[in-house]
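As you look at this complex, bear in mind that one protein chain is not there, while each of the others sits in place.
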Amino acid sequence: MLSIKNLKVSIEDKEILKGINLEIKPGEIHAIMGPNGSGKSTLAAALSGRDYASVTGGSITFLGNDLLEMSPEDRARAGLFLGFQYPVEIPGVSMVNFMRSAVNEKRKYQKLEPLSSSDFLKLMREKKEVVEIDSNLTNRSVNEGFSGGEKKKNEIFQMAMLEPKLAILDETDSGLDIDALRVVANGVNKLHSPENATIVITHYQRLLDYIVPDFVHVLYQGRIVKSGDKTLAYELEEKGYDWIKEEVIAG
Amino acid sequence: MNVDVKLIDTKDIFTRLFNENRDAIFSGSSEYVNTIRNKALEEFVRAGLPERKNEKYKYTPVNEYFSKDLQHNFSPKKIEFEVAELFRCDIPELDTRVILVLNGYYFNPLQELTTLENGVVFGSLRAAANKFPELFAKHYSQYAVYANDGVTALNTAFAQDGVFLHVPKNTTCDKPFQIIHLLMSNEAQMVHHRNLFILEENSEAKVLICDHTLSSHEFLTNSVTEMYAGPNSNLDLTRVQNEHNRATQLTNTYSHQMQNSNVSSNYITLHGGRVRNNVYVNLAGEGAHNNSLGLYLVDDTQHVDNFTYVNHLVPNCTSNQLFKGILDENSTAAFSGKIHVWKDAQNTQAYQRNNNILLTDTAKMNTRPQLEIYADDVKCSHGATVGQLDNDALFYLRSRGIPYKESMHLLMYAFAHAVLSEIKLQPLRERVIELVDKRLRGELSHCNNCKMKCQ
Partner (left out) sequence: MSENNKILNELTQSDYKYGFVTDIETESIPKGLSEEVVAIISAKKNEPEWMLEFRLKAFRHWQKMTMPKWAHLELPEINYQDIIYYSAPKQSAKLNSLDEVDPELLDTFNKLGIPLEEQKALAGVAVDAVMDSVSVKTTFKETLAEKGIIFCSFSEAVQNHPDLIKKYMGSVVPYTDNYFAALNSAVFSDGSFCYIPKGIRCPMELSTYFRINAANTGQFERTLIVAEEGSYVSYLEGCTAPQRDENQLHAAIVEIVAMDHAQVKYSTVQNWYPGDKNGIGGIYNFVTKRGICKGDFSKISWTQVETGSAITWKYPSCILRGNNSIAEFYSVAVTNNHQQADTGTKMIHIGKNTKSTIISKGISAGFSENSYRGLVKVMKGAENARNYSQCDSLLLGDKCGAHTWPYIEVDNKTAIVEHEATTSKIGEDQIFYCNQRGIDTETAISLIVNGYAKEVLNKLPMEFAVEAQKLLAITLEGSVG
């Protein structure tokens, strides 16, 4: 589904990612962990096509297409979803309007007719139940005045609406209390299927108690320095990142 | 009080005055300063003094102020008594280097210029112009633009003296400088004076200016202060205006800021018949930050008009303006603030706020907060309010047993506090807070520190 080969990314001429290799197949959940500043969010930015993250080398193939050649909106329409670490507020733009545009743009891309208003509202209702989002959140402007937890739930709700092939959740657990964390994780688990894949980017092992990864990768100084199964996450929790740092230095 | 006001053609009268007293005005000034004098007079004759129809002076008719029949002196007046005795600065804990300016002339019979061990030079502007011609060529009249500005043009033509301060590179001044502008005369008088502060790269200085009247005569002061803040420098200016009701004061302060410099200026108008403060800021180097604040407390028939013009010329600068006023009795006040973001001055952040409280039906406030913006990546906002003390808050205080008058006073004080808390010198801040406190209680109906008790 997603194939990242020797990806190098710079921000303001500073090389942040120094050659990432990653293969993701349908049905898999990958966790990317690493200390602050290791390049986790830069990877998410490069995958979703943020212009400040300039790709200086390597390739990314997504469902057979060259992802780097695609605009951010085309990546989204093709099924790549980014759950933002800091979702922006867009005053005056209602969630309904926003989501209708997004869903219908995707349908247009798939050469499908746009949804009628009633079908769309039905879809909204269904998906709201899936992610247990409070119904009045969707009556407000996009993220405006939302609490941290509400913003993250709203990201998962949008993910449910857009049914992506690959979801990248960037530090979705940051700033969440345990209840909100559970709601977010349940949403992700419910939406998971053998056809789609998820990348969970996180600093802490905590989220992985709820979203159980098939693979865990440790990102450090712009490189994946260690990969393993979920036990690696526990190991990290126990020993901290210093252990990895020492290994890297020793290696 | 009933002085006959003779309205006269100011262009004519000042041209005549200039020509008749040319020798006296020019004497002692450097050749460079005198060359500029001539040009400034020409510009004055062209531009004239602003009238009410001039948008910048819509609420303050300066042309009328200058039309009054006032005396001029072109050499320091002989003062028969000891100024130091008459005036004492009572900020006990404030350890400053005091610089006296009497009727516009630097006043120190012993020494015209002082050089400190660290190389800092301060003293008479006139003497400095002769001693440091290259510094004057670089800075004098470079920031106080007199083109199209009759008030500054007039000052540039007539001002003979004032205070000069030069802080060399990488130097921090140990003590604040306290400039005391005193007005004392036996007749109605007009005074032009001029200050120039130069802070070289990576230097730091704090300046306190106190404006006082020591005799009951009518005064008109037209003061220009130019401030150059070199790269990475820090300049902190506080001006406390405390003149009597027959005094009119125009101040024109120009800050020119280079990269990463930080200039903060605070105008506390405690007392004065008519006050107009023009605050011009040029943010000319990236990363510069400017703070301009003001507090005006007016009563009787006093009039205070603050005018700011903050120019964001280059990217990545920030500015913040906060002016607050409390208007009592028949007073009037005005505020005009402008944030001008030039094309290409991206990533600008500029804020401006003006809040006013009217205590009586007869007080009047006019405010014009303005934005003029030609760059798109900016965050700018301005806000203005005119209102009264919050009735709910007043009730809340009273319900806790605080008397009405005291409650009012507490709220007014709280209102003023946002400006006062920005005064960086702690003893000065406390002293000004005390003065404001007195003023708000009505105990300072004459100007402070003066034995004349003139009204």
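Structure notes:
The letters A and B name the chains in turn, as written, and every chain counts its residues from 1.
As a convention for this text, a residue touches a chain if its C-beta (ideal position, glycine included) is under 8 Å from a C-beta of that chain, and two chains touch if they have at least 3 such contacts.
The structure displayed is predicted, hence computed values, not measured ones.
For the chain that does not appear, the touching partners among the shown chains are A, B. Screening B:75, B:360 or B:426 for touch with the missing chain picks out B:360.
Summary of contacts with the chain left out: across B:23, B:117, B:376 or B:392, the touching residue is B:376. Within the whole complex, the absent chain has one touching residue among A:10, A:48 or A:172, and that is A:48. One of B:186, B:301, B:388 or B:421 touches the chain omitted from the figure, and that residue is B:388. For chain A, the residues in touch with the chain missing from this view are 48-50, 71-73, 75-77, 81-82, 84, 87-88, 90-94, 97-99, 101-102, 105-106, 109, 141-142, 158, 162.
As for the chain not pictured, it touches chain B at residues 55, 343-344, 346, 356, 358-361, 363-388.
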